[in-house]
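Removed: one protein chain of the complex. Kept in place: all other protein chains.
By written order: A, B and C. Residues from 1 in each chain.
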Amino acid sequence: MSNKTITYDVRVEFGDCNPAGIVWYPNFFGWLDAASRHFFAACGVPRWEETAATLGVIGTPLVDTKARFVRTASYGDTLHIAVAVREWREKSFVQGYRVTRHDPEGETLILEAEDVRIFGGKRPDGRLCALPIPPEIRARCE
Amino acid sequence: MSNKTITYDVRVEFGDCNPAGIVWYPNFFGWLDAASRHFFAACGVPRWEETAATLGVIGTPLVDTKARFVRTASYGDTLHIAVAVREWREKSFVQGYRVTRHDPEGETLILEAEDVRIFGGKRPDGRLCALPIPPEIRARCE
Amino acid sequence: MSNKTITYDVRVEFGDCNPAGIVWYPNFFGWLDAASRHFFAACGVPRWEETAATLGVIGTPLVDTKARFVRTASYGDTLHIAVAVREWREKSFVQGYRVTRHDPEGETLILEAEDVRIFGGKRPDGRLCALPIPPEIRARCE
Partner (left out) sequence: MSNKTITYDVRVEFGDCNPAGIVWYPNFFGWLDAASRHFFAACGVPRWEETAATLGVIGTPLVDTKARFVRTASYGDTLHIAVAVREWREKSFVQGYRVTRHDPEGETLILEAEDVRIFGGKRPDGRLCALPIPPEIRARCE
């Protein structure tokens, strides 16, 4: 990734694991979502309540995601999530994630993922809609 | 889907929703995982503790997933998840999911997803491995 | 409980269980919270967005809770949560929960809990505050 990349670290806890003793996979998506938000926070984008008032943006809901799980993880592990915006489109953007663990034998790839998100606004009828990428936000993130 | 299809219903709760008032997307994957397990339970596959003892199968961990989010959902909604095995490979299988909601104006598609799973076993060193599809399980599911 | 009592049923899923093979206890609180909300929904109290507009009530946040865990539960179990308002105070109320499972040998008590909640409003500075119990809501729930 040649784009601005943020790393977000996660400790895996006992309660994140299932009866097979490994991370229950929906928890990985929770951490990816936190990493996505941390990317914007690290770029200086304020809380969504504030952008809702200034730009109409209430958050960055997903429209699409895919993930490839390479190795399992368990409690006691610390995971490093590298996150970047890989592509800016007109009304959506692509975020990429690479989750690794530092093991005695080197860096282990745990999973790779990529999602498409929008800057979500609320229409008058309360339904969610995709806003054009706000230039103020894009400028901070490049 | 012309294959055996199971429907698993989910009530969306207040705590499943984020500050934007809509389902926090990792929760959708939790429900897909429950639907995947219910598919096997409905086919008569026993608890994984039992298959661990009889077949060495400790569960069906994911190796790959993709999802497309079409509409948002919120608390009070009841979602219907139709799940089927779309393909049996040598050491993995593809499960497909279609999540809908019955609205006054008809059936609304909320999301579609597809994942690749394995029948997981434990190697002597404790690491997870993919077992050949157990014929006893496949026979129950077709 | 001689008060109006609602029963809310929960299926325990694989992902709700921890590496010891039993429900990870924070999930029980998630179900109690859902049962609390279903109590109000069953009494005809609308979504909190609506009560926010009509009564200023944004939800029923907890101020206090206690729980006693009697038996473990695991995936495949169906739990029955009986919930009632045990006491109405001036600016808070006490909700009680009894969680059971129907076993071959009879009804098994899984846990008992009791919490104190408020009808939460937002102060001008955005902070949460406790509103007096709205008579419209109390009347529906008795």
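We adopt the following convention: a residue touches a chain if its C-beta (ideal position, glycine included) is under 8 Å from a C-beta of that chain, and two chains touch if they have at least 3 such contacts.
Please read these numbers as outputs of a predicted model, since none were measured by experiment.
Contact with the chain that does not appear here is found for just one residue of C:F14, C:W48 or C:F93, C:W48.
The chain not shown here is touched by just one of A:E13, A:D64 or A:E112, and that residue is A:E13. Take chain B: the residues that touch the chain left off the picture are 14-15, 17-21, 24, 26, 75. Interface residues of chain A with the unshown chain, by the touch rule above, are 11, 13-15, 21, 30, 33-34, 37, 41, 47-49, 59, 75-76. Mapped onto chain C, the footprint of the missing chain covers residues 18-20, 22, 24-27, 29-30, 33, 48-49, 58-59, 61-69, 72, 120, 127-128.
As a working rule, only the chains that are shown with their structure count from here on.
Same-residue interface: chain B and chain C share over half of the residue numbers found at their contact. Once the centre of each chain is set as its mean CA position, chain A and chain C turn out to be 31 Å apart. Per-chain Cα centroids separate chain B from chain C by 28 Å. Multi-chain contact residues, meaning those touching two or more other chains, occur in chain A at positions 18-20, 24, 26.
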